[in-house]
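With one protein chain held back, the other chains of the complex are shown just where they sit.
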Amino acid sequence: MSARGIKGQAVPVLFGLACLAAFFILIEFLINIGKINRFIVPLPSDVVKSFARVAVEEDLLNRFLLTAYEALMATLLLSVAGISLGVLLHRVRLIRLATETWIAALASAPLVLMYPLFLVMFGRSAWTIIMIAFVSALPPVILKTLEGLSATRPVLINVGRSFKLTPSQLYWKILFPAALPTIFVGVRLGMIFALINIVGVEFLINFGGLGQLVNELSERYDWPGAYAAIGFVILVSVMFFMGTERIERWLRPGT
Amino acid sequence: MAQAGHLTQSRAAAPLVSAVTWLRIGIIAAALLTWQAAALWGASLSKINPALSTLLSKVTPSLLVVAESLAEVLFHPDLKWPIDLGIGSWRFTQELWIPSFYWHLYVTAAEVVVATIIGGLAGIAVGIALGAKPFLSRAFERYFYYLGPTPKVVFFPILILWFGVGPESKIAMGTLSCFFPIVLSVAAGMRQIDGVLIRVGRSFRLNSWQMVTKIYLPAMRQPILNGVRLGMGVALIGTLLAETRLSNKGIGFMVTDAYNTFDMPRMYAVLVVLFAVAIGANALVARVSRR
Partner (left out) sequence: MAEPILVVDHIVKRFETPEGVLTAVDDVSFTVAPGEFVAVIGPSGCGKSTLFNVIGGLLDGYEGRVSVSGETISGPHAAVGMIFQEESTFPWRNVIDNVAFPLEIAGMAKAERIEKARHFVDLVGLNGFERSYPSELSGGMRQRVSMARTLASEPKILLMDEPFAALDEQTRLLLGDKVLQIQQDLKQTTLLITHNLTEAVQLSDRILVMTYRPGRMKRMVDIKLPRPRSSEIVGSDAFGHYVAQIWNDLREEATKGLKDDESRRARTSRA
């Protein structure tokens, strides 16, 4: 998408980096001369320094692993349930006609706000977080699976019929592979929603991995630490996003 | 998509429509029956397994109770009544005010609308700059692209620090949430304008202002509206989550307040109405933008 640049585009990229660096230096300078209150915005250099401290003192690795575990479980649930329901809706037209608009509507509702309900069911545990992430990210996975299966070009189905494929061969050799890129777009969307909601709910209910870290540090008024933790959360999400992008490209060979 | 399907199938599928209606009624009825069965089963367990019974009655309170709460939420007006306060030998009356659901809804809606306006204007401006200048796009767009899908709620402690505990920090949360998707969809929309339309504009020797108002903006109407719709959705989520974290008004506050007082029926009632409002608002914006 936007990260197209390889060669001959080094100048704008460097310009962007330079602007970013200049921005942080300016902040540092303004705090040092007292134009910005250092209790509201900590020195960027302090934030960088506290990275190492937070990593050691707050057991960053285990927190990261806990968040990663929650994301993995939510992804598994999402893929299995979302794709199966999508296939069900595609195969049984009546169910699709009855429920597709409902699911599309649910996709636009702020389902994550149900998290207190899951707190009642599962307590302050990893399963509360996994389940809310799963439920709130499910509708787009179902809809994208359905979209991918329905958008298979009729000529490809005709090719299959001309070779006398059985209905199940038609599904597994043609419909499903044709839909796979779109299905993964849905799973990827679901994974991103899930991670956003996982970290968010960790922060809100003060349980678990990276989200809780931000909460704890800010409640201790350790602002350089909190900024560093937020930076780490952003870093992890960006890496996650890039990773899913990679998988998506791998699923669309040759493009 | 579903509508297009209905159009092409409307002739042949006439008897199927009623089957769909029946299935829908059936699904709703089955869901409600299962719910009520779980509630009754939970109540019947109170002697055998009190813990499970309590959990079940919390998770699936009887439909009647939920319906009562729903009526309470929907029809409860703002209440003001005088209460007698006694301090030492002094006695005086003060007005106690209990705001209705609609007041909380208004607070949240106002926060979301203000957030969408601020984030939307900023996002459209930045998006147009990125879309119009390839240099800026190559220098900065990747940051927006990768920061877009990150959790914004974790910024909330900082936003409280900057903007205080009132609605301002929720508006800031909503603004931060909706800014990124709007930037990206406006920048992409700008680049996707059919080159021939721009050449047509040039061939009629339009000046820059005319190019923007007669060619660019009309051609980008759809991506801008889509971006704003997307942005409004995430602004709503950001605002609500911020309210559940720290506030004394708004729908998010009502949800956590219900949870903190263990009034699960009220929480269901608030969530049901909230989801209905969100779905309705989204459908409305979608319909307006399709025109």
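We call the chains A and B, going by the order they appear; numbering starts again at 1 in every chain.
Here is the rule we use: a contact is a pair of C-beta atoms (placed from the backbone, for glycine too) under 8 Å apart; a residue touches a chain by one contact, two chains touch by 3 or more.
Everything numeric here is computed off the predicted structure, so don't read it as measured data.
In the full assembly, the chain not pictured is in contact with A, by the touch criterion defined above. Although one chain is not drawn, the whole complex shows that of A:Ala68, A:Leu180 or A:Val238 it is A:Leu180 that touches it. Among A:Arg161, A:Arg220 or A:Arg249, only A:Arg161 touches the chain that is left out of the view.
Residue-level contact of subunit A with the missing chain is found at 153, 155-156, 158-159, 161-165, 169, 173-174, 177-178, 180-181, 253-255.
In the analysis below, only the chains that are shown with their structure count from here on.
In this assembly, the C-alpha centroid of subunit A lies 19 Å from the C-alpha centroid of subunit B.
Touching subunit B in their complex are the following residues of subunit A: 1-3, 5, 9, 12-13, 15-16, 19-20, 40, 94-95, 97-101, 104-106, 108-117, 119-121, 147, 192, 195-197, 199-200, 203-204, 211, 214-215, 218, 223, 226-227, 229-230, 233-234, 237-238, 241-242.
Remark: subunit B residues 1-2, 5, 16, 19-20, 23-24, 27, 55, 58-59, 135-143, 145-147, 149-158, 161-162, 233, 236-237, 240-241, 244-245, 251-252, 255-256, 258-259, 264, 267-268, 271, 274-275, 278-279, 282-283 touch subunit A in the complex.
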